[in-house]
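Excluded from the complex is one protein chain; the other protein chains are retained at their positions.
Letters A, B and C mark the chains as written, and numbering starts fresh at 1 in each.
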Amino acid sequence: MMIVMKPTASEDEIAHVVARVESVGARAHISKGEEVTVIGAIGDREHVARLELEGAPGVAQVVPILKPYKLSSSQLRAGERSVFEIGGRRIGGEHFALIAGPCTVESRQQLFDTARAVKDGGASMLRGGAYKPRTSPYAFQGLGEAGLRLLAEAKLETGLPIVTELMDVRDIEAVIEVADVVQIGARNMQNYTLLSEVGRTGVPVLLKRGLSATLEELLLAAEYVLKEGNEQVMLCERGIRTFETAYRYTLDLMAVPVLKQLSHLPVVVDPSHAAGRRDLVGPLSLAAAAAGADGIIVEVHPNPEEAICDGPQALRADEFAEYAALVERAAQIAGKALSSA
Amino acid sequence: MMIVMKPTASEDEIAHVVARVESVGARAHISKGEEVTVIGAIGDREHVARLELEGAPGVAQVVPILKPYKLSSSQLRAGERSVFEIGGRRIGGEHFALIAGPCTVESRQQLFDTARAVKDGGASMLRGGAYKPRTSPYAFQGLGEAGLRLLAEAKLETGLPIVTELMDVRDIEAVIEVADVVQIGARNMQNYTLLSEVGRTGVPVLLKRGLSATLEELLLAAEYVLKEGNEQVMLCERGIRTFETAYRYTLDLMAVPVLKQLSHLPVVVDPSHAAGRRDLVGPLSLAAAAAGADGIIVEVHPNPEEAICDGPQALRADEFAEYAALVERAAQIAGKALSSA
Amino acid sequence: MMIVMKPTASEDEIAHVVARVESVGARAHISKGEEVTVIGAIGDREHVARLELEGAPGVAQVVPILKPYKLSSSQLRAGERSVFEIGGRRIGGEHFALIAGPCTVESRQQLFDTARAVKDGGASMLRGGAYKPRTSPYAFQGLGEAGLRLLAEAKLETGLPIVTELMDVRDIEAVIEVADVVQIGARNMQNYTLLSEVGRTGVPVLLKRGLSATLEELLLAAEYVLKEGNEQVMLCERGIRTFETAYRYTLDLMAVPVLKQLSHLPVVVDPSHAAGRRDLVGPLSLAAAAAGADGIIVEVHPNPEEAICDGPQALRADEFAEYAALVERAAQIAGKALSSA
Partner (left out) sequence: MMIVMKPTASEDEIAHVVARVESVGARAHISKGEEVTVIGAIGDREHVARLELEGAPGVAQVVPILKPYKLSSSQLRAGERSVFEIGGRRIGGEHFALIAGPCTVESRQQLFDTARAVKDGGASMLRGGAYKPRTSPYAFQGLGEAGLRLLAEAKLETGLPIVTELMDVRDIEAVIEVADVVQIGARNMQNYTLLSEVGRTGVPVLLKRGLSATLEELLLAAEYVLKEGNEQVMLCERGIRTFETAYRYTLDLMAVPVLKQLSHLPVVVDPSHAAGRRDLVGPLSLAAAAAGADGIIVEVHPNPEEAICDGPQALRADEFAEYAALVERAAQIAGKALSSA
């Protein structure tokens, strides 16, 4: 970290900053220029993170040099990309995972129809929600444990690994009994309690970016999981909130190549929630795959008009195979192969 | 809710929408114009919230008419504003509450010095954090239960009601033993588990707006608390995330008069976290009070340069009385009186 | 347009709205529901655009039904897409145009080296700036007319049509003498004088989306050109401003399929300005082509390290052919063929 002092900073103010740097166990390196003095704070990330010098007397600017995350950083693995194997499917590196299924588990029929269709179409994993975070307390909140039981059955039936969301730390035992991947939703990206507890389970995590979270905040959220010893975190871009009202969220596909530079972790894109409309899911999926995403998580329903939740954004189960074939072609341009058992 | 059909919508598509409306227990009222057909869905909020017709075949647009929240709505009280009495201090209506104290409880000395200064300066309540949500897992996370005990002592000493944050549902018993007001932080605004549990305690809640939450989402989050029977929710604007990089967050003071129109609940402003810089806290506090806020929550420290957390944004304890006097003048312009014991 | 009245609206307020509707030459159609009255305003777009009823007494909400643009609307051509032929190259429909060249014309050598490389690599048109809008008055503003002369020479040499920016209405004669396509930059998207004048020239226009312009505003800006009789407008997404600071702008690729639904006009993507970094240009270009863009406009320089302007985002001329081949593959997935002479 470098602390740029104001041109008007006094010797006392400079000395005070130096003292602060040393008080957290870091070393200070002073460089006096003609116009300004710059103080380098050299020490480990934990120490330097405790310095809060913005706005201190005489300080013009604080410039971080080391990234505040380390376990998720691409530097950790010297540029090598993480590849996870989950229930026999790989994700990361040259492996592209297509995760598909209903927004929410509604019934055995609905889940099984979808599961078979996505398996036949070449999906790598099955998604499905048993617990649904809803903006309104008056909206449908998911089937809960009954939903988990149906997911377990669908896994037995199809062999597809299961991706499902955890919202409440008290449901953790029930969820990880079924889940091959625990999804942390966008609204919970900074629910630090949940992140730490999921970190302790060791079950792979799909961590969705918050609606207005920066990439740095996403990586710091991943850090909460990683520091508990759980190395299998997938980052998921699912649309950010901007001024544009023509669509629900703005899918930030630049996040894909940038996250891949900053971090060794696989990057997944969720085009369904970003768009909120079925007709946009296809073009956005192709774009995500061509941009180098390591996977896509997409909503599919046998009969979207009857869906309890998010029907308008679900792909039709009987069109999934055609969709998957196009996505595979786009992933190939980016040098990836679709992962299946 | 009105569903505007596309000019090209078929009779079948219209009939399908009508059937959906009726399937959730609402009634459909069809109005055929020359260019478009409009279908009104009449029923209670819970029913209509389950309709998800955006993007359905033939549907051009879905226009909500009733607000999706009801317990927080100003219609509930026919325009009358809620006034809460908390430890002898009032907030809401003509009563302006000045809530002040340290960002985080660091030590008995620091807390007591601050508490006495803000009490002498005319503060209505004392704030202080024992549990701190931090973006980085490597940053200081608060004193925890030891912090709560110090807050309890400070309350005994000064008589000021205590405002402190709850992050983890498992700490709820410990927190409400001390707190007169439970603060839910911006990152937890959509932690629905936490909201419902706090709702069940009946302890007054200060609910901070998420960094990119719309006012409607804030009111729906409040609804999660209110529907458990807890009527004492205060809404808190604390800055939103925008493109501007000249400051930490953009304080959205337009939220103050708009929330007061939409809801009967008191509206509080946090200028400290929005600005992140002490020198902006004064002007923003005056602005908030003049705009009609029902209260301000502000950070104060006896020696900000030595603060563990957020020192640069803390007002100096020895300047608090002067600050409070100016804020009181601004609140008077908006027709309010400072609330003290 | 539908005007939804408040539940509390009086008969007088309803009558007043009806009178306003009729005063601009539209007809009012009243529909009284149990809770609210809805007034439809039926008339042409010009009439209805003059109604400004938001916030009028008794009015709860004004819901536009017709889009406020018409010449750019996809309804104008019943879903058929516009295809333009510019100097023998086609854009739109199944034709994908790759527009490449330097950010700014610096010298004959630099321009010719670039022009030959992009022609050999398969580019459809040559871009190059003679007039540069710069945020700072102290930055390089372009070669002006000397730059235009070099572009004319490069066109003679390579046969590539020229795309160049117009900033000042007083330069219009000089620019259209050379330009096959006049570019209107993002900062000028709402410079209505410039739009109307360019509309009168009849020269094809590449209209860049403003940094915080909605798609509707972009289409209304196009409407300023179209209504002067100039039918050849290409829309260009080049990144929007969001809270994210990890990159210069956020490329909004969802705009591609959405603009193609709303409008018959071709949609072009500029990955260079959005990213500001060479290493992101490749992935974003593939994503744009896979998402169905009708073209890409990209910056190329023979020696980016020496570029006067925006060097860090320029592709290297000697890597262009490889880049173009990949983009062509991505465009094919979306059903398009690269357009060349």
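By definition in this document, a residue touches a chain if its C-beta (ideal position, glycine included) is under 8 Å from a C-beta of that chain, and two chains touch if they have at least 3 such contacts.
Given the structure is predicted, the values throughout are model-derived calculations rather than measurements.
Asker: Where the complex has a chain not shown, which of A:38, A:139, A:174 or A:321 is the residue touching it?
Answerer: A:38
Asker: Which one, C:6, C:29, C:149 or C:277, makes contact with the chain that was left out?
Answerer: The one listed residue touching the chain not shown is C:277.
Asker: Which residue, B:38, B:86 or B:240, contacts the hidden chain when the whole complex is considered?
Answerer: Spelled out, the listed residue whose C-beta touches the missing chain is B:240.
Asker: So which bits of subunit C touch the chain we can't see?
Answerer: Subunit C touches the chain not shown through residues 16, 20, 45-46, 49-50, 52-57, 68-69, 133-140, 167-170, 187-188, 190-193, 196, 210-212, 217, 220, 223-224, 227, 241, 276-278, 305, 307-313.
Asker: Suppose we count only contacts with the excluded chain; which residues of subunit A make the list?
Answerer: 2, 4, 29, 31, 33-36, 38, 40, 42, 60-61, 63, 65-66, 212, 241-243, 245
Asker: Touching the missing chain, which residues of subunit B?
Answerer: Residues 212, 214-216, 240, 242-247, 250-258, 261-262, 274-275, 279-280, 283-284, 286-292, 326, 329-330, 333-334 of subunit B touch the chain that is not shown.
The definition used in the following text is that only the chains that are shown with their structure count from here on.
Asker: What chain is the most remote from subunit A, judged by the mean position of CA atoms in each chain?
Answerer: Of all chains, C has its centre farthest from that of subunit A.
Asker: Using the mean of all protein Cα atoms as the middle point, what chain has its own Cα mean nearest that point?
Answerer: A
Asker: Taking each chain's centre as the mean position of its Cα atoms, how many Å separate subunit A from subunit B?
Answerer: Those two chain centres are 27 Å apart.
Asker: So how far apart, in whole Å, are subunit B and subunit C when each is placed at the average of its C-alpha atoms?
Answerer: Taking the mean C-alpha position of each chain, the two centres sit 40 Å apart.
Asker: Nearest whole angstrom, what separates the Cα centre of subunit A from the Cα centre of subunit C?
Answerer: 32
Asker: In subunit A, what residues contact two or more other chains?
Answerer: 212, in rising order.
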